[in-house]
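The other protein chains are all here in position, but one chain of the complex has been omitted.
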Amino acid sequence: MRNWIYGVAAASLIVGMLQAGPAEAFERVEGRKVVVFGGRQAIPVLDPHVRYDWSTRMMQQAVYDALVKYEGNPAEIKPWLAERWETSEDGKTWTFHLTGNAKFHNGDPVDAEAIRYSFERGLKLNKGVAWMLKDFLTPENIEVVDARTIRFKLNSPYSAFLSFLPWWYVVNPKEVKANEVDGDYGQKWLTDHAAGSGPFKLKRWEPNVLYEVEAVADYWKGWPQREANRPGGVIYRIIREPAAQKASLQRGEADIVEGLTPDDYVQMARQRGVTIQDYPGMTTFSIKFNTQQGPTADKNLRKAIAHALDYDGLVQIYNGAAKLQTSPFPDAIRGHISVPSVPRKDLAKAKEFLAKSQHPQGGVTLEYYHVAGLEEARRIGLLLLDNLAPLNIKVDLRPEQWPNMVAKGAKVETSPAMTSVFVTPISTDPDAVAYQYHPNSHGQYFAMSFYNNRDVTAKIDTARRTSDWNERAKLYAEIQTQIVEDQPEVFGMLQNRRWAHRDYLKGFVFSPVRFTGEVDLYPLWIDAK
Amino acid sequence: MTSADLPATAPEIPSFRERHASTIRQWRLYTHLFAGSFSSMLGLALVVLFLILAIFGPVLAPYPEDTTGAVNLSQRLLSPSLAHPFGTDEMGADILSRIIVGARTSLWIGLIITGVGAGIGVPLGIIAGYHGGFTRAVIMRVTDLFLSVPGLALALTIVAALGPGITNCVIALSLVWWPGYVRLVESKTLSVKEELYVESARALGASTPWILRRHILPNCLTPIIVKASMDMGMAILSAASLGFIGLGAKPPLPEWGSMISVARTYMPDWWWYSLFPGLAIFLTVLGFNLLGDGLRDILDPRSRSR
């Protein structure tokens, strides 16, 4: 009997010991509050010239600066390391004048050589951001005029050049070179180290767990939230389960989270002390048809499917936090027009198109590929399956890992009949979207439809080399109308970008060119005792 | 068979009942022992319930169309009610219906994995145990290789390589399931082979297939049945685990593990969504394990005293 008493005593002792004290509302470092961001995605490689995705770029933006920066909604290009710039008549030469006071975290000045080296590094490594400029710029054509002036000579005029520069972050050549191994341009070192000039510097890097950055007290550009409010730093913590994310926000363990389910956002909005940020996004959801092979090579069949889909259902899946696409271009893209003939649910029309197709009675089974684990894509697949039943078209839902799906979509022979794809344009320049419909993009995941319309291709080529905006706008209007007519995909919706944060988190600024989930950490601060 | 069916010219031939008197007595004892154990009967009841659901699922399900991908967005995530005793999911489908029809998926998974596992493992085990020598060495080395890693870890690797989907899950789990049977049957065969009656049968010139069929296989049967019963449950659980990681059944096929995989993002506010599929897995696996445990108690004399 005595043993039992001991047991109970020990058990209560353990429980008492484990009972966490009242949850400390804010993480603090040296008297300053630390913003805690709970995200689902890891950051395997920080190197700004090797990788980018939303979580990676959020951290890159925190520790690095670029010549210019996107800010605001609608996104505007703001001078950053470059205080001003000019373009030559022919649109081929760009000259940037650097601000004199920018310095790297180790105190080195950010000079023209650092810019040149960073662009050379990005182009030579041929990874990550390289695709944006590699067709127009070679490392030899970047010229250091003087310590504060740098000149780019493009191979041909490229109207979207400036729109890519915010993603070309500048590294400190001296630090990188000091850590080079076998001429790797410091890749191994920059994986989990940084050599930047940004508002934050790296503090803790625990892969798969958390990444902590510390605010640079004397950041060369100053802090927008005033010195007294400046946070001590930011912790990006990986919380993979949405339920855990939600719980940590409720308990104040995280100050801001992203990637909750649409239903969770609705619910969190009702919670006291939680604010939901909800903005129209730039990420399109579309179902790409293989326009070259199989039953979907038949335009009428494609149109039949496009008219059978319950578009209201698409929005309902997001609990209303989505907007239907009215054109292949997202609304925030410059030159976007609403194409009147974009399909909406109309079963009679769908049957008409089906009757004109090679499968007038339906009776086909089409594969629908989506990224395994991507909830919304799966649900839209189920909706499609339900909606196509009246046309006697069966849908075979195929969840697939992203790399395998992309590998399938890289060749016209293996590209599935239908693939659901989310695409976020890298800039607000129309070329960023239009070029997805250019045959040169075939092989990329956003070109799985292998769309090829000579007329459209020619117009895309002309438009990207034209500097006059009015001419370009006209061309892009024609391009959008023609793509809608050809129906290489079901034009779906633009899902809203959403974050849930404690209401004491201030300074949140939305900018549509950032990726889903990505937040500019620089202006954030915590307004509480 | 009744006595009327027997040829009238052979009254001296003992009746079925007489011929198998000892077997019948033995089975009576088994039944008695089995029925006397509460846990065994509970297991049997759970398994029978599961089999009924699996066989008659689409008939029993209140909303059979919900199991093949019907979408009712106006009825999303309803809490349990009379119309939907287990609530509805994020597409407005009735969770009870999906669980009922999901039993069939699970039964199929369990049967194939166990069947393929035993189908590969038993012959290999008998060959290894009976032939010995080099053949045995090769078979047992390969078996040990597979047994050196926990099955779930290896299966995860295989499914990840093949891509998600229930078929790939079943393939992967079947591939890691057979070595257990080889081990079991091999050791049993080894011990039976040395028995006097097998030795004498061999001495009398009995052929190898005859010995295998008459002596070795029947002796291995008991442990195989017990293991297979346990494995049904464990195979279902493993497949559900792969489904949970996101490598399981593709929609709209109802599968319990995949249901939880989706449902966990709806915790805790929509608790019914993950609670009921989880309970279904738990009770099914529990049923097969209790049944297997009960069978072992009565069929395996060594453990009967335990």
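We call the chains A and B, going by the order they appear; numbering starts again at 1 in every chain.
Simple rule for what comes next: a residue touches a chain if its C-beta (ideal position, glycine included) is under 8 Å from a C-beta of that chain, and two chains touch if they have at least 3 such contacts.
Assume contacts and distances are computed from a predicted model.
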Looking only at the UniProt record of the hidden chain, which name from "Rhodanese domain-containing protein", "3-oxoacyl-[acyl-carrier-protein] reductase", "Ion-translocating oxidoreductase complex subunit E" or "Peptide ABC transporter permease" is the right one? "Peptide ABC transporter permease"
Full-complex touch with the removed chain, picking from A:V144, A:L210 or A:A297, is A:L210
Hidden partner chain, touching residue among B:L49, B:L190, B:L286 or B:L299: B:L286
From the list A:G128, A:P262 or A:G492, which touches the chain that is not on show? A:G128
From B:T67, B:T189 or B:S241, the answer for touching the chain not displayed is B:S241
Pick from B:L49, B:L154 or B:L217: which residue touches the chain that isn't shown? B:L154
Absent-chain interface as seen on subunit A, which is shown: 15, 17-20, 23, 27-29, 34, 36, 42, 44-45, 50-53, 125-128, 130-132, 134, 187-188, 191, 206-210, 235, 237-241, 243-244, 247-248, 250-251, 253, 372-373, 401-404, 406-407, 410, 423, 426, 443-446
For subunit B, the residues touching the chain missing from this view: 38-39, 42, 141, 144-146, 148-154, 156-158, 160-163, 233-234, 237, 240-241, 244-246, 257, 260, 264, 267-268, 271, 274-275, 278, 281-282, 285-286, 289-290, 293, 303, 305-306
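Everything that follows uses one rule, which is that only the chains that are shown with their structure count from here on.
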For the pair subunit A and subunit B, the C-alpha centroid-to-centroid distance in angstrom is 46
Report the residues of subunit A in contact with subunit B in the complex, numbered from low to high. 241-243, 261, 263-264, 267, 313, 316-317, 372-373, 375, 378-379, 381-383, 385-386, 397-401, 404
Over in the complex, which subunit B residues touch subunit A? Could you list them? 69-71, 73, 76-77, 90-91, 160, 163-165, 246-247, 250-252, 262, 264-270
